[in-house]
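A single protein chain has been omitted; all remaining protein chains appear in their positions.
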Amino acid sequence: MDGTAKILKYEFHNILRSKWMIGYAIFFLVITDGLFRFVGTDAKVILSLMNIILAVIPLASIIFGAMYVYHSREFIELLLSQPIGRKNIYWGIYCGLSLTLSAGFVAGTGLPFLLEGVIDAEYLSALMLLLTAGVLLTWIFTALAFWIAVRYEDKVKGIGAAMLIWMFFTVVYDGFILLVIYWFDDYPLEPAIIGMSLANPVDLARVMLLLKFNVSAMMGYTGAVFHQFFSASTGLGVSLSVLILWAVTPFLLGLRYFQKKDF
Amino acid sequence: MIRIQSLEKHYQKLHVLKSINLSVEPSKITAIVGPNSAGKSTLIKSILGLVFPDRGDISINGERVNGRWDYRRKIGYMPQLARFPENLTLKELLALVRDLRHHPDDTDMELFEVFNLGKEWDKPIRTLSGGTRQKVSAVIAFLFRPSILILDEPTAGLDPIASSNLKDKILKERDLGKTFILTSHIMSELEELSEHIVFLLEGKIFFEGLTDELVRYTGERNLERAIATLMKGRPVWTELQKS
Partner (left out) sequence: MYAGVASAKDLIVGKGGEFSTIRSAIESAQDGDRIIIKSGVYREGALEIHRSITLTGEGKAVLDGENKFQILTVKASGVTISNLTFENVGVSYVQDNAAIKLIESYNSAVIDNRFRNAFFGIYLSKSGFCTIRGNDLIAAAEKEASSGNGIHLWNCHDITIENNSIQHHRDGIYFEFVKRSTITGNHSIGNLRYGLHFMFSDTCVYEDNIFKNNSAGVAVMYTKKITMKRNRFEDNWGAASYGVLLKDITGSDIAGNAFVNNTVGIHAEGTSRNRIAGNEFLNNGWAVRIMANSTDNVFSQNNFIGNAFDVATNSRQNYNVFDSNYWSAYDGYDLNRDGVGDVPFRPVRLFSLLIEQYPTALILLRSFLIDLIDAAESVIPALTPETLADANPRMRRLP
């Protein structure tokens, strides 16, 4: 653990000075500030942010993450020749990137809210959930990126795989849900759709946030079922746990691969 | 003493190391030579734990090292190509490795002074030339006074002065009792440095012994020619093995 902390310290130091990291934070800052200027109210800003976050964070995390691992190869080799366990190295590098990305996102998004000053108590919890979802998505897609990048030696292959995974979770999967709804229109689909949402972190984050904004009322019976599941504290607990599981699983798979990998 | 026993390694179908048995004598310089893709780097990396062999044992001073990492405390390593986190300055990089080693008081900054790296102190690594990075890599390898040094093409990319500085340092440390494993394509260099030589071809050890011995047996003038003869003609080889 000691090795991890030391690597982490230097990762922070290193990443926080890099241009793309600053760009990433500024991106969220500009978007959020822009939304405040042009869209107005807290609720609308949060809802509009949600769209952006759900598309941008997975993409940025998975691409940055993969690039970062490829880029850090020599550094990893340097570390590997030092008396440090591989587990510590993986932890250190993963946490270094995912925590700085999360910090960049939270700072970039949160700052305009702080500057605007008044956050309605009603929307404060929505904002918190939005930030939590964004942070969890960062962890999830960084973990996926690390897994891909340690698996595929070839950078082009790795980045390609990362793009495909992003496409799958943000576009293809929802197309599949749509087909299921179309095919099985006559059946009570709600439990199946809840299950399918849990199986995709992007959808899960989206549904969780949607219901936070009480969109369930628009969904009639389906909405009621979803609301019942997701708004209960158990539902929220389940959702957050599943999101965390979504980060832990690829992380462990990547770690296992990394521990056996030849450099 | 480093002992390697029946070491096997495949990369997918490629059989890279074929039942390698090797003892590296303490306080000596052992050179590993061979043509490209003979398995030199794989062997070195196996000792370091960067590559996991399929089978076989590696022990250092009688202790098995497979899958462990703390033994690397005793090893200084200079990779073939030295690259570091680009945004760190030299100062920060050295601070980092010192930090990773829990800030020992007694570090060896001799090479740092010899290479005159003080003037690069505050520059980010990305602005340093390839040669300078190689120097930094050498400094780090010697920094913690390891008892074993593994140097992969240590003089590649260094100017003649730096190169001879490094060689002086290697000999000096050898005399102090350090064990060296090194690879190089520059045979004159090996002739100058190493008393022991391991010749690796297609994943097998074809020769292991004293450098002089090798030159003598092949009947060539120097190591370079001796090696070239080895690579070209197997007959000499078989003869050699018989003796």
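Per-chain numbering from 1; labels A and B assigned in written order.
Definition applied: a residue touches a chain if its C-beta (ideal position, glycine included) is under 8 Å from a C-beta of that chain, and two chains touch if they have at least 3 such contacts.
Quick caveat: nothing in here was measured; it's all calculated off a predicted structure.
Chemist: Name every displayed chain that the left-out chain is in contact with.
Modeler: Across the whole assembly, the hidden chain touches A.
Chemist: Using the touch definition up top, pick the residue from A:L16, A:L189 or A:L253 that touches the left-out chain.
Modeler: A:L189
Chemist: For review purposes, identify every residue of chain A that touches the missing chain, sorted by number.
Modeler: Residues in contact with the chain left out: 39, 43-44, 47, 50-51, 54-55, 170-171, 174-175, 177-178, 181-182, 185, 189-190, 193, 197, 203, 206-207, 210, 214-224, 226.
Going forward, only the chains that are shown with their structure count from here on.
Chemist: Rounded to a whole Å, what is the gap between the Cα centroids of chain A and chain B?
Modeler: 43
Chemist: What part of chain A is in contact with chain B in the complex they form?
Modeler: Touch residues, chain A against chain B: 3, 6-7, 9-10, 13-14, 17-18, 72, 74-75, 77-86, 260, 262-263.
Chemist: Any idea which chain B residues touch chain A in the complex?
Modeler: 11, 45, 48-52, 69-73, 75, 77, 79, 81-85, 87-88, 92, 96-97, 99-101, 140
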